[in-house]
Each structure stands twice: as C-alpha cells, then as structure tokens.
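Reading through the structure tokens given below for one structure.
The complex appears here without one of its protein chains, the remainder shown in place.
Chain nomenclature is as follows: A and B, assigned in order of appearance, with residue numbering initiated at 1 for each chain independently.
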Amino acid sequence: MTSSLNIFSKEEIRKALKDGSFTLHLGPFSHLLSGRGDALLDFLIDTYRDNRVEMSPSDVTDVQLSLEAPNVLRRFFRPQVTPNPGFEVPAMPLPLSMSALAHEMGLNLSVALKCCRFVNVHAGVVADDEGAIVMSAASGAGKSTLTAALLQYGYRLFSDEFALIGLDGPILHPYPRPISLKQETIPVVREMVGDNWISEVVKGSPKGDIAYYRARKRDLARDQEPAKAKLILFPNFEKGVQPIAHQLNPAEAIMRLVPASTNYSLLGEPAFRAITGLVENTRAYEISYGSTTDSLRLVEQITGKKML
Amino acid sequence: MASSGDDSSQVWTSDSSQYLSVMYDDTHLVYFKPSGETHFLNFLSFGLIDVLSEKSLTIDGLHELIQDRFSLTADDIPKSLLISTLAELDLAGLVSSKRVKEKL
Partner (left out) sequence: MTEKPILPDTSGADTSSSETEFDAETRRISERRQLLTLGAAGLPMMLTLKASAREVLISQLTCTVKLPQRMRILVDCDGAAWVGTRSIDYVNGKGFEVADIVKFKDKASYVFPSGTVPNNWRPDTCPIEECNNDDDDDDDDDDFDFESASAELDELMRASFSDQADGIMLASAMISRKGDDDDDDDDCDEDYVDSGYAYYQINKNTTISPADHLSGSTWSTQNNNNGLFIELSLAYEASYGNTAGWPGISCIFSIITYLGQQS
C-alpha cells in the first residue's frame, strides 16, 4: 500500500533508508533505496515529497539502489557516496553533500542498464491530450529547459531523461522524475516556476551546479497513463542563433534516435519494430534556437497549438 | 565469405526471412536478425537483396535483372558497382555466394 512521502516522519524515512527497505514507486518501476545522511534524506523529503512510497517493499522491485561509501574509510573520513545499483557502473564517488546527484545518477544508470521492457532513448518527453513530444538531444543541448518550459503550457511531464518506448506498441510511458537543471538553466527555470519548485543547488559537482525541478502532483498522479507520440524533436540550443526548424524524413529521424538509445542493440528486433513504429506517422524536426521563447515559438508553429 | 569479384561460377543469394525491412522513399531500413545489426540500404543495395531473395543468380544474371527492374542501363549501373555493392552486402551477411560446377 503506497502513500505520499510527505505523510511519513523524517525518522521513519531515515530508518527505512538505513534498513534498505525504502521503496519508491514511479511510472513503470519500483525502486528499493538505501542510504544514509541528511543530504540524501533532505533531498528526498523535499524533491520527492509527493511521490508514492512504501517504508518496506510489498513486492519484488525493479531497481535496487544503494547509496553508500565507496569504502569503509570514506564512511567516516571526508565521507563520500557512490551509487551502487548492484553492478559495476561508471560513477565516481562524490562528497556526501552531493547525495542528491548520486541518487539521480544512480537511478538513471539503473533504468538505462536494466530496463528491458522498453526501448530507452535519451530524450525528454512531455505530452498533452493529443500525444507526446519526444525531444532527443545530448546533455547540454537544451532539452531539459525546453521540457520544463513546455510544462507551463499544458503539457505534462513524462521524463526529462528517458523516452520509454513500449515493445508491444509505439507508446511512450511516463517516468516523471525531477528534471535536472544545470548551471545557467537553473535561474532560467527558477524564474519560470518559482523558488518553491526548485531544490537546493548542489554546487561544485563534476557537472557544475545542479538543481532539480520537482515533479508536479498532477503529473505524478498520471504516471501510469502512456501516450502515443505526436512529434519528435531534435533540439539544439545555441546562444544567439536564429531560430529555425528543419523537418526530417523518417530515415533521418531513425538515424538519430538509434544512437541515442541505451539498449537498442541489446533488444534487437523488438527495438527495431518499436523505433520504426514510433516514427511512422510522427513528424520529426531538428530545431535550433537561442532562447526559451524562441524554442516555444518553434514548437507552437510546428504543432499549431497556441502557447505564447 | 567475401566474394573475390567478377566470377561467373559464383551464384549469389539472399534470404528475406532473415531480415525485416521498412521503406522510406528510396531508403530501406533493414534489420538483419542473425547479426542484430541495423542497416540503411539505398534502392540499389536493397534491390539486390530483394531480387536475390527470389532467385539465386550469377553476377551477369543479376546485372541484367537489376537494369530491368529499375529501368536503367549498363552505363547507369556498371558491373563494377554491382560487384562492390555485393561485397558490402556480403560483409554484412545480407547476401552469400557459392560456387557452382560449370557444365561440361
């Protein structure tokens, strides 16, 4: 029986994390988490306050993530934390104060590595009643900001990290975790949504300053509602660049989506069918822009849905 | 096994049950099941595997059939281009060849 995290006391949550029984339910996955320290606790209480959780798992979980010291020494002396999803991952230890980042990285790695029920594509996804917009781009290309911006115009959050494409039909599945914001995007999004929605900034991380825009209750409430794709975008933010959109043919879209997938080769034939199914009847555009407003205007023009 | 060029004793073949394909205009996305690899083929390379899936042919036979299929001439599709394209397809496993005994 799941409940909102915010009904539990800090001590209850701390104990469950320490015991390794804390279970977070989100989208198609359940996550068993363990870890220590106030940094992790405060982050979860703040940023995951509206998420469905259990203090002990009622069923087998998809993801098991332990946030732990890399060795005994580092538990006590200049404490560090590293995500451990139960197998070797390319993640370096971080100071304990960056537990938020370790947590988010750990979940990303777990889903990217473990998930075999979906084709994973590195992309932001939002959706309205007409369907989902898949925004595939490398880190730093602006997809998180665009994702956050679209949420202010009637779209709901599916994910800012993964497009989860179903294997039994080209459907996108929501996985609305907090949107990670880096460096300059933090003040941009903060201005968009207000302080209350942005976590404390994790300063000095290997990726620079990082903060998280927590998922809205109404998006979490619909995390079991998938959607068909209506549009595929390949966004590229570059300061000062004139906004332009260039439509891609399906072959070009596939050529970009496949390398952005974390498990296309592994899944093989089902992934081939899923990706080709996704681009069928779905327009794809490459968009370049120098500001959030320009990006929204481009989406507005492409979709025909008035936003600004 | 890669072919060694224009060898009239070689017969080429393909097997359409070994791959899935989707067509986008003149581009074909092909998923080859045995290797798990995904390839983009153009009209010529796909045309070759399509034809060879129906009938095993020598280079000469294939050259003739392909010209007919696409309403093109031998000048448009030099035999050397056919051979090099078959070599690419062979490397990917999409076609294979075998030697046939010449009739006495």
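Methods note: a contact is a pair of C-beta atoms (placed from the backbone, for glycine too) under 8 Å apart; a residue touches a chain by one contact, two chains touch by 3 or more.
The model shown is predicted, which means the values in this text are computed figures rather than measured ones.
Who does the absent chain touch among those shown?
Looking at the complete complex, the unshown chain comes into contact with A, B.
Spell out, residue by residue, where the missing chain touches chain B.
Output for chain B: 26, 37-45, 70-72, 76-78, 80-81, 84-85, 88-89, 92.
What is the set of chain A residues that contact the non-displayed chain in the whole complex?
Contact residues on chain A toward the absent chain are 20, 32, 34, 57, 60-64, 66, 84-90, 109-110, 112-114, 116, 122, 167, 242-249, 252, 255, 258-268, 270, 285, 289, 291, 293-294, 297-298, 301-302.
Keep this in mind: only the chains that are shown with their structure count from here on.
How many Å are there between the centre of chain A and the centre of chain B, using C-alpha atoms for each centre?
Using C-alpha averages as centres, the distance is 44 Å.
Which residues, counting only chain A, touch chain B once they are in their complex?
Answer in residue numbers: 249-251, 254-255, 258, 264-265, 268-269, 272-273, 276.
Write out the stretch or stretches of chain B touching chain A in their complex.
Result: residues 20, 22, 24-25, 27, 29, 31, 33, 36, 38, 40 of chain B touch chain A.
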